[in-house]
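My questions will all concern the structure given below.
For this depiction, one protein chain was excluded, whereas all remaining protein chains were kept in their positions.
To keep things simple, chains are lettered A, B, C and D as they appear, and every chain counts its residues starting from 1.
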Amino acid sequence: MESRFMKDNLGYKLAPLILFVFVALIWEYAPTLFGIPEFVLPRLSRVVSVFADPRTLAVFFDNGLVTLLEALVGLLIGGGLGLAFGVVLSQSRLLMKMFYPYIVALQCMPKVALAPLLVIWFGFGLTSKIIVVALLCFFPMLVNTITGLRSVSRDNLELFRAIGAPRSATLRHLYIPAALPNILTGLELAIVVSLLGAIVGEFVGAEKGLGVLLVQAQFQMNIPAVFAILLILVALGLLFSLSVKFMRQRLLFWIPQEAKQVKV
Amino acid sequence: MESRFMKDNLGYKLAPLILFVFVALIWEYAPTLFGIPEFVLPRLSRVVSVFADPRTLAVFFDNGLVTLLEALVGLLIGGGLGLAFGVVLSQSRLLMKMFYPYIVALQCMPKVALAPLLVIWFGFGLTSKIIVVALLCFFPMLVNTITGLRSVSRDNLELFRAIGAPRSATLRHLYIPAALPNILTGLELAIVVSLLGAIVGEFVGAEKGLGVLLVQAQFQMNIPAVFAILLILVALGLLFSLSVKFMRQRLLFWIPQEAKQVKV
Amino acid sequence: MSDDAIIKVDAVVKTYATAGGQVPALSAVSTNIRNGDFVSIVGPSGCGKTTLLKMIGGLIEPSAGSIELRGSPVTGPREDVGFVFQGAVLLPWKTVLENVLLPIQVKRRVTAQDRARAFELLDSLGLTNFDKRYPAELSGGMQQRVSICRALIGDPSCLLLDEPFGALDALTRENINVLFNQIWRGTRKTVLLVTHSIQEAVFLSTRVLVMSKRPGEIVDDIQIDLPEERLPELIGSPEFGALANRIRPYFTKLAID
Amino acid sequence: MSDDAIIKVDAVVKTYATAGGQVPALSAVSTNIRNGDFVSIVGPSGCGKTTLLKMIGGLIEPSAGSIELRGSPVTGPREDVGFVFQGAVLLPWKTVLENVLLPIQVKRRVTAQDRARAFELLDSLGLTNFDKRYPAELSGGMQQRVSICRALIGDPSCLLLDEPFGALDALTRENINVLFNQIWRGTRKTVLLVTHSIQEAVFLSTRVLVMSKRPGEIVDDIQIDLPEERLPELIGSPEFGALANRIRPYFTKLAID
Partner (left out) sequence: QDNLREVVFGLPNVAMTPAFCMFAVSSELGFFAEEGLDVRVQTMSGAGQVAQMLAAGSIEIGGITPEPIWTSIDQGYDFRIVYNLVRLPTGAIGVPADSDINGMEDLAGKRLGVQSLGSSNITLTNALLPRVGVDPGSVQYLAVGVGAQAFQALQAGHVDGLATSDTNFAPLENMGMAFKYFLGPGQEALFSTQVVVNGETVQSDPDFIAGFGRALAKGTAVAIDNPEACIQMMWKRYPDTREIGRSEDEQMAGSIKVLEKRLALMTDDYQAEHGWGSTNPANVQIWNEFATETAIIPKAISDIDTRYTNDFVDAFNDFDASAALAEARAWAP
């Protein structure tokens, strides 16, 4: 829908870069310009300078790895269960009626309030954080899987019934591919909350992790460090998000509007 | 996909009820049976008894209203913006490339970490909580809207181009209806996080609301009250979720697998 | 009718329930189809041909009446029945070859033989070298031909075809008609074909059922006593013309409303 | 050709880029179409008819060559052109009436007159009382007829029709052919019709373009000098037979590969 001029044009590639520089400049100079104190919004260079110290980097790396591990394992478990439940529930109205309200109920409980209970049950190690992450990742995956599975057309369903496809084959060759756009959307949402979940889990009680660093930095009123840690989270999130984008382009080649993006 | 026996059968209607009674019984008797201290999991009757006092009810009602208001207004703003951004971004690859990374970045920042900043910026009143809610609701709505808009078939797009439909009409008559299943899924996810957002916002600094009650009850070690408040949140969440289900059935009548549910 | 009936349709009625009320689609249709028969169904648009075919295939349930296939009541789709839908209904995420092999893939491992057979079918339907393409890259007629290959791949003994040749040009259609006649003679499959072409119905069939407008009924049942081998030359023959002329009047009488 | 050409197609080539490589669909097609002409395009399945029609309609871009409509190059769809797609392409969330009125609704308020016209069109295409139904509740042929109504509602001066009658039975098709001839005579719209029926092409057209197999070229351009009013009786006439016979051989020569 862009003008032909923009297509494959240099300007097209430059625009995001320009915006990036623009945002960076604002972040750097707005605090001074508008007299925003450092503890409210430290200038970008202050935040970036936090990364200059190799010892700090090592600490970030160490703790980041723990958070990443919790997020990934939790995502795998929660996302996987969300997918599985989505598939199972959408196969039966009865199961849906029986279990869906409990799932919604579980999701409406603030995880920060549940986290202490999970710590009691599963200890201060990785397990309790992984469970918080899994709880958070479960729902977006579930809801999107169900929506995707429901989008299968009546014609396609009739085809699979006509060729006598067993349920497993119908899932594999029809439901799952048809639901894939939505499942990947669920994954994208789950990825974002997986990082949040790991952090929140760490807030309540952990030995290591970016969440621990964040609480520590906040407690010390070390706001540049707070922002530095947030930047790490953002970087991880963008990395995750890019991999989903990549998966979309690879797996959804048959949707013109998804594949189109490949050329960008 | 159920056996014919189950269809419209009494057992069909009873099963969820039986599960409900089962869960309630476990909640009531497990604490005593397994010696779980009341601190960790109070028995159901203790939690329910919290609601017996009319004064307590009045307090819950008062504060619940505040939380509900924050959640609804935030949902409206955040969900609305998510929808609007989804529409705008998916109209242009350039805008998508430019802004999507920043949106992902924003989402990867733990809201619990941002909340103190928001309180600094927007004060201790409703505004800061509404913004936390809006931030949380924005992303699920955005991502699902984009997925929905992308699901529009090439044939339909060609039709609209052929009849010379202006962009606004294409949106209204093609993109939006086609994306509606996904938009409603986004709404369902947004609704769930809207309540969480309001609570988290209230944790950090608020005058009134269920989040304040929750912190107070936790501090007073009144764990039955903590669970009672969680029950209220669950009830609100289920109410919201039911309304989305209702909307699905009304708005998506043309999708056999959505409409089918009506008969249940 | 004789007892070697493979399909027995008995007083079948179909009424669709819609938000706007009950839509009667088919009113009391009865017929028996013998094993190895090639039966065409013709009738005005919207008269219930697709509905009838889907009920025989076990895809939808009759509102009243009963359908038997090989002596047992139809309660769902059967193995051994190949279906071609009115639209091509191909999976956009599978290649042409994968779409053709789908009925096998959902049941067991695809063998080299299956693949060879698929290539053979694609060749005979003029789709050589299109095996790796995706449906979106095919023309309408090519998609329809892929769906015909898919119905034939499992070598079902009974074929239900809903306007399979509608999007084909005259020559391709004629060639495929000849091909179908060969297949039918070679395998003696039972075939039910919905078509809009009187010529095609007469050319391919041993029997033609004529339906009235909605709610459809069978108004004529014409035996096509032509030699089993049907070649293009046949179309010019007086017997062929006579049979076609027997059907044509119905299309004038049963005028659309 | 004469200067009152409304459509000028000049050395147009189309090659699709796919993951599997370049697919040549159309090789150097040139033709001019005069205002008020009724031109049919026939040719084997997959030869590029749909591609050509979509390029003239401004829906896809030629790989080479140029197309002009009313003297200005085609860069996108134009007002005043009605399109019927090979599939019906109806919106499942709109009723039949809403689908028919869509081309108006996207541009301006629908008036009572528009609605009256829509009902008239539905009536003339045998869809009386189906205005409140949803597409899923229609048969294949009924859906196709709805899409024809949609192309006619805006009273465009130029119609591009891609096998609009493929899913119709012989009689409905004949009736609609007569109707189209009436409409054309009454309004002198310029019509481009892709069809698989030689009979239909001759019956409706002032000119028939015959295309070769993929990558398609125009191999013959036949003037149909019959009286403007075409009635069913015409089909039996010797002139009609002669014209049809002139086209038929191409379908033998251009055998599918």
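What we mean here is this: a contact is a pair of C-beta atoms (placed from the backbone, for glycine too) under 8 Å apart; a residue touches a chain by one contact, two chains touch by 3 or more.
The structure presented is a predicted model; accordingly, all values stated were derived computationally and were not measured.
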{"item": "Identified contact with the non-displayed chain, of A:V132, A:A165 or A:V212", "value": "A:V212"}
{"item": "Residues in chain A touching the chain absent from view", "value": "37, 39-40, 46, 49-50, 52-53, 55-56, 59, 63, 116, 119-120, 123-124, 203-205, 207, 212-213, 215-225, 228"}
{"item": "For chain B, residues in touch with the removed chain", "value": "37-40, 116, 119-120, 123-124, 203-207, 212, 215-223"}
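We take it that only the chains that are shown with their structure count from here on.
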{"item": "Chain centre separation (chain C, chain D; CA means) in Å", "value": "27"}
{"item": "Rounded Å distance, chain A centre to chain D centre (Cα mean)", "value": "49"}
{"item": "Shared interface positions of chain C, touching two or more other chains", "value": "19, 87, 134, 136"}
{"item": "Residue list for chain B, restricted to those that touch at least two other chains", "value": "154, 255-256"}
{"item": "Arrangement of touching chains [line / ring / star / complete / other]", "value": "ring"}
{"item": "Chains grouped in pairs wherever the two touch, ordered by label", "value": "A-B, A-C, B-D, C-D"}
{"item": "Contact footprint of chain A on chain B as seen in their complex", "value": "1-2, 6, 12, 15-16, 19, 23, 40-41, 91-94, 97-99, 101-102, 104-105, 107-113, 116-117, 120-121, 139-140, 143-144, 147, 150-152, 154, 181-182, 185, 188-189, 192, 195-196, 199-200, 203, 211, 214, 218, 226, 230, 233-234, 236-238, 241, 255-258, 260-261, 264"}
{"item": "Contacting residues of chain B [partner chain D, same complex]", "value": "155-156, 158-166, 169-170, 173-174, 177, 254-256"}
{"item": "Residues of chain D defined as touching chain C within the complex", "value": "16, 18-20, 23, 42-46, 49-50, 86-87, 126, 128, 132-134, 137-142, 145, 163, 166-175, 196-198, 248, 251-252, 254-257"}
